[in-house]
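Excluded from the complex is one protein chain; the other protein chains are retained at their positions.
Note that the chains are named A and B in the order they appear, and that numbering of residues resets to 1 at the start of each chain.
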């Protein structure tokens, strides 16, 4: 089949990318936010539309109007209630807010609608049209056409109207623009409303082609970001062209990715290779161009979540050990398993604390590192290696991956780095972890039961070992914070120029951070593998990564206690077990998303930090510090101590 | 500050709402059967791990059949030794973390066996834990390789392993030479592709083409076009219920002329409604006879479900579920002495054949060599015509007679032939 013909068949997919990318670019231009939830918004608006049209039997026009109104209200609400409050917050907070919306919308969809994939009847005709000898359903072509038309419309509005000018002005400098009489609030609200309506159009047009369910559209986030990135998040036309292009290339790639061959062809043949392409594009483009995201005029030097020196560095581990042992030996096996999963989750969250909390590098790939550890564990334990050897070896291989993932951090930072790490995690998810050939051809790999010094570790035995490992790691991380490393880490995190001037080798530092963090995450993934006796590759998805960082953020990403909170909220962990006991586990996503949205505004430093601040304030109230002025000790600082040097 | 009060009010409101919903939402994941039929003894607890709220697969109807058949056992068959049977179903959402959680909770609540496991995530994630706990699964729809071999798994039908090989045998027996296969890009999907390739050669086929698709892809037209260009005589699509309508439409749009075969999971009303006439002529591999079949078993099946689950759409899935429940009932009734997970395992390990209900019978001593737990490897090929299923016939099995067991008007096909 000619490559060109195959590429044309990719117009359906490309149209999807293009429409969603348009919304992304609109929102970034107006408010400087990377909206990770664009796909989720498309999904829920589609659900609303089809519920109105097919469920309540409204006319197509009526349903469309109401669905658009829904999108507008959702966009306005999200902007005014959440994003507006965060406009001076660090970039990580804003990323987390969009992630929270993603979780919330997915949870709501699963609660309110029947989430089984269904194929609603298309809004536009779908009869096949003959193009270059291939039958292409008309709706794909219409979809691509709509994307192009919308891009043109948006470009015209941007260049020819006052509103468009206002948006461009605000992109450059919010302060400057507001001084000239333009209301940033109005612009922001408009931007989000338009962005969400664009998502709604994408969702409604795509569902008949791609199927409507709670996950499909949400998952398109990586390829859509690739398209928007190529457009530098500024040009509508390029975003559509890039989206269509990526879809067509992905489709054309299917020609080669299927072929079977020798081992070196594994690089491009096999599962997920064509989907991994957009992610690869993101990574390569970022590395070679340095900064593709245009910086916004307002210098948001928002403070990162605080990372106070940990207290209770001796009492903490002892209490944790005591509480943990009491828990292990008193609960039923189902709670014990949940407890071990929580402990592994704490490990993975500790890795996030290391790389993001301490050193300020936003990494969304932590769970991919854990997955690498898990995969190695399956391979090594099946080869007969003992538990004590497999654990650190898995960590080491994960550390190597972390080193690789750290390389982009030398070129990019902030949301750009978030995107790159997310892309790397996506590649792991679709092309590495699910590749049956790497797993030994069984489809998945069993992990042998862990044994220590010849004795097989039962449920409680393994739990005790895990508890010890996690407590030791937590103590080491806390110790790092108060060491020279920790001081330097905070310096690098806050101000790279000043840190370089201090003689800190920033590059080596960042790489070390990623490597160390990946090692810890790898061990966490290994522990998960031993707990389940299997490498459950479906557990190590990008959504888990987003989940971990979101949970760590709520807990306090700069603090070891924050990692504890994240572990509790991990899927399959103690909080999830609690919900399951109450029969409310289907509410987990909604609760997590809602809690995140609130936490990111009320506790921008995390819950653990809030407790810390409360304690500090109470301490200060009882012994007020003197004003910061030179002490009055009679020493005359106005005159030099030595005779003044004669002026030359 | 007015902007500060709002978030606090929101937080309080959300917390209250969450608690209220949590309180009202009880019983979602742990559904118990209500119909104990007035029996007084200590209930026999069975567990069932299902994937219900997941885009790709929904086994909500299995849960309904679990409860309905349990009510039937208790109300009409007098329970087991005078004790009522209670089935606790757990929805794992297809989520690996949740599937382990379901298993652990069921074990904790004291089930003696699992029944009817039909989960996307179970085989790959929680099966080892089930074996470690010494609990068996009776019936259900096996999907992964380990489920066909685990000494603790006792399905009554071949599951996914039977659907596609069975279709291959049917195509070979009806003269197809070139076969094309599309499978999902997951490890189990890849296995299907590989296994079919080997099998097609064994069956005497001369051409084989396989291609991958992503179940979450936005468009299947590229995949089907690729297949169409290979001009196969027959096509097997390893696709689930969610993606089936779009697959069928892609087949129609590309004008693919070959016969298309899929598994029974894609044979539901939802698919037919969404696919419209694109589903005409599609061949389905069912493990069971059609719901409207004329036999005593089928009549019992229809009557029981009418009584205890009126309004339930009868599909291949519900038939397998009913068959599995009956298998469980017959097995547990045959246990000598006290009912524990060990005694249940021992009874099943005796390897006595079971006559089947709506399905072909089981013959444990003669299970296919590569899948020792698939004691019933037989499937029926049904063609979808004008809104109902018609059994497809095989005129002359030829040299493939070892695969085919003809009983009356039903041609049961074993994709992996039994040992003898």
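By definition in this document, a residue touches a chain if its C-beta (ideal position, glycine included) is under 8 Å from a C-beta of that chain, and two chains touch if they have at least 3 such contacts.
Operating definition for what follows: contacts and distances are computed from a predicted model.
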Which name from "Cytochrome c oxidase subunit 2", "Transketolase", "ABC transporter domain-containing protein" or "Respiratory-chain NADH dehydrogenase domain 51 kDa subunit" does UniProt give the chain that's left off? "ABC transporter domain-containing protein"
Indicate each shown chain that the hidden chain touches within the full complex. A
For the chain left off this view, which of A:3, A:131 or A:500 is in contact with it? A:500
Contact with the hidden chain (one of A:191, A:307 or A:526): A:307
Selected from A:491, A:528, A:566 or A:600 as touching the chain missing from the view: A:491
Contact residues on chain A toward the hidden chain run 303, 306-307, 484, 487-488, 490-491, 494-495, 497-506, 628, 630-631, 637-638, 640, 642, 644-645, 647-648
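Rule of thumb we're sticking to: only the chains that are shown with their structure count from here on.
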Using mean CA coordinates as chain centres, what's the chain A-chain B distance in Å? 35
Interface residues, chain A side, partner chain B - complex: 1, 5-6, 9-10, 12-13, 16, 81, 85, 110, 115-120, 126, 128, 134-137, 140, 206, 209-211, 213-216, 219-220, 247, 251, 254-255, 257-258, 271-272, 275, 332-334, 337-338, 341, 430, 434-437, 439, 442-444, 446-447, 449, 532-534, 536-539, 570-572, 576-577, 579-587, 590-591, 594, 598, 601-602
In the complex, chain B residues that touch chain A: 3, 6-8, 10-11, 14, 18, 21-23, 25-30, 53-56, 58, 91, 93, 95-98, 100-101, 104-105, 107-108, 121, 124-129, 132, 144-146, 185-188, 190-191, 210-212, 214, 216-219, 221-223, 225-226, 229, 241-243, 245-246, 249, 253-255, 270, 274-275
